[in-house]
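Only one structure is covered here, and it is reproduced in the block below.
A single protein chain has been omitted from the complex, and every remaining protein chain is retained in its original position.
This part shows chain A:
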Amino acid sequence: MAGALLALLPLGYLVVRTVEAGDRVGAILARPGTLELVGRSLALVGTVTTLCLVLGVGLAALVTRTTLPGRRLFAVLLALPLAVPSYVAAFAWVAAAPWARGFVGATLVLTACTYPYVFLPVVAAMRGVDPAQEEVARSLGRGPGRTFLTVTVRQVWPAAASGGLLVALYVLSDFGAVSLLQFDAFTRVIHTSYRASFDRTPAAVLSLLLVVLTVLIALGERRSRGGLEQTRVGSGLSRRSEPLQLGRLAASGATAAVVAVVGVALAFPLASLVYWFVTGLSAGVDVDRLVTSTGTTLLLALLGALVTMAIAVPIGVLAARHRSRATSAIELGAWAGHALPGIVVALALVFFGVRVAQPIYQRTPLLLIAYAVLFLPAGVGAVRASVAMSSPRVEEVARSLGSRPLDVLRRVTLPLAGPGVAAGTALVLLTIMKELPATLLLRPTGSNTLATSLWTETGVAAYAAAAPYALALVALAVAPTLWLMHAQGRLGESIEPAESAESAGLEGPAESAGLLAPVRPPRSHTATPSLANVVEPQSDPQRRSVL
């Protein structure tokens, strides 16, 4: 409850501002520019979200359900763009490709940066899917293509839809990329209008309009998910499905597509950054500032993630287990917080800090509150999804054995949801490291993060001086991204056809792979070293038990 109230704080500020404005609200909304702005923003959101859904689901199917050569490596590479902040990618494109501006540039950059939000959960969902339904569809005469579209996609739709919601919300609230790419989306217009005068009313009204749009989008996602919520019944131990054998032509086509995505989303921006870094080396790098910025970034991200998850866990558990109007409202409140662009949350909290919470203004606590407001949805989504994966029956057993509700949470629900909660934490950590506008306005006086240092240098067009911070930011973000991939479903596992065939053929223990993989992978899969194991040593249960 407190979490939802916290998320509503900036919203309250906007409402107060709008109410104070009175008659002018109508005038601002009636401007021809306003309608155009809504259309422009929705066009961008729609285009990017659609592209991300297609890319995310398609790529996830390629790396989990086919014999695509190199799928383990691709599974890792395809998730890595998550580590590239959108404004860094935008900066890389603007600096290297002048044509990449406006709607085209914004679509390109935002799609490349956000499709992993769909890709990662769908990969996890596809690996958890019970192949029995697909087998039934095939046996009833549906071809592999139609089975995929009508059965598999439906099964992973809740995962894809919540990923798609994250993408839509990200695009609506992105500020850095659209500003650099000179596309007049909501955030850029709001920012311009803040900057243009001391009159903050138009900005507040537009922000409120943006919140309304977000709520509509979130409601749409809930609707599309409605009847499909995947709550497991029984222990639901299931087998893995057979991977689809790709012919030579299909395999080369698929490889080309995957390489193209990796190239656009990862290789090109990195190459551009490295180019500017090398260009700047001759002028010398400010090592001291680089080190302190990195330290501050890490510390703030860790604290922010802890605070956020502390609030997200109860909301997520409630949302997964008790579908009532109240929990829906709390959940929606948390989502609404996410839709507020970082700059609006930041300014709302500046207002709050100056008027109400002077002692923490421009100190760490207020910044952490901003992070919590901004990133609750990511945490809540992860917690909710992972709690919903385990059967409520298991919790009832615990109750009937004498555990009180809080003990059940501690002893059963959270350990089972552990991998999902870890994934949520990684996601929040990652997003905080990349956060720009709120950090810029609320950071403790005198301290700099990688993002703010980068912003400062970019502000004076010192691309070469900015490049080291951008590279450090990307490098830092890689670790939680890998962790996230590990927790989200151990991408490297089960992709090897020999192993899948083996586990599909085995009776008994191997059947459980579907449910238990996130908790503890079956032994048959640990004999062969996989890329995921190499990248993430703790994914090996035997090694874990030795430790």
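One rule holds for everything that comes next: contacts are C-beta pairs under 8 Å (C-beta built on N, C-alpha and C of every residue); 3 or more make two chains touch, one makes a residue touch a chain; residues count from 1.
As a working rule, contacts and distances are computed from a predicted model.
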item	value
Among "Outer membrane beta-barrel protein", "AzlD domain-containing protein", "Assimilatory nitrite reductase (NAD(P)H) large subunit" or "ABC-type quaternary amine transporter", the UniProt name of the subunit that does not appear here	"ABC-type quaternary amine transporter"
Contact with the hidden chain (one of A:31, A:289, A:322 or A:404)	A:404
Residue in contact with the excluded chain [from A:38, A:357, A:394 or A:478]	A:394
Residues from chain A at the interface with the omitted partner, ascending	234-235, 237, 390-391, 393-394, 396-404, 411-412, 415-416, 418, 508-509, 511-513, 515-516, 519-520, 522
